[in-house]
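As structure tokens, the structure follows; a few thoughts come after it.
A single protein chain has been omitted from the complex, and every remaining protein chain is retained in its original position.
For chain A:
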Amino acid sequence: MMMQYSKLLEQLLAGEFICEVSDSQGFRHLQDEAKREAIDQYLRPLNRRLACNPEGSVWFLAWRELTQALRDQLSQQFKETLDSLIPMLKLLQLTQETMGHENVLTANDILNRHEMAARIENNPSLRDQLQALVQTRFFQSQSEDVAGQLKQVFDRLRSHGYLHQPHKDRHHYIVTGKIDYLIDLTRFIREEENIAIEEESVPSQEDLLA
């Protein structure tokens, strides 16, 4: 019975995030409550369970029971994620400005590395932003030119599961649902720490429907 999920289980156990982009078939399995139940049952002796972000757009494994040692490991892991948070948010901003997107990158967006490199090449301000980005520990690149720096950035994003490259020899990448996870984590920190953010005032949908 578990055979049909073996690939999905292996990916989950390997610490991967499953979303529609990274593994559409696995993601479909996870939409079915009975299948989730079966997988959870299997994971029980491994002290793991399925977990997802608030919107349910990305799935991963969480500890079932927390011991002090596991908590310490989670604290360490959270610190590492925090180290990557600012560079990642800056990257989102850089991409938005470079591609002239009206919105922050979101799952299913397509990025072309060559196109992005060409645009950054022609804009000194974007070049400076990329230069600053590759000096962070998360993206560090020794490369001098834009193409090399951007390649390193994309490689890091791919290895961290933020980008999916459908064809190894082509230069377009699809943004995965893990970016949703990062945004949700950012939102969580913001709410927990009561960080005030200036928002544009918008009439609410309720007013409109009334």
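Keep in mind that, in the parts below, a contact is a pair of C-beta atoms (placed from the backbone, for glycine too) under 8 Å apart; a residue touches a chain by one contact, two chains touch by 3 or more; residues count from 1.
We take it that contacts and distances are computed from a predicted model.
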Consult the UniProt record of the chain that does not appear here and report its protein name from "SWIM-type domain-containing protein", "High-affinity zinc uptake system membrane protein ZnuB", "Protein translocase subunit SecD" or "Phosphoenolpyruvate carboxylase".
"Phosphoenolpyruvate carboxylase"
Just name the one of A:V104, A:A118 or A:A132 that touches the chain not displayed here.
A:V104
Residue touching the undisplayed chain, where the options are A:A34, A:I110 or A:I197
A:I197
Footprint left on chain A by the chain that the document does not show:
10, 13-15, 46-48, 51-53, 60-63, 66, 71-75, 77-78, 82, 86, 89-90, 92-93, 102-104, 106, 181, 183-190, 192-193, 195, 197-200, 202-203, 205, 208-209
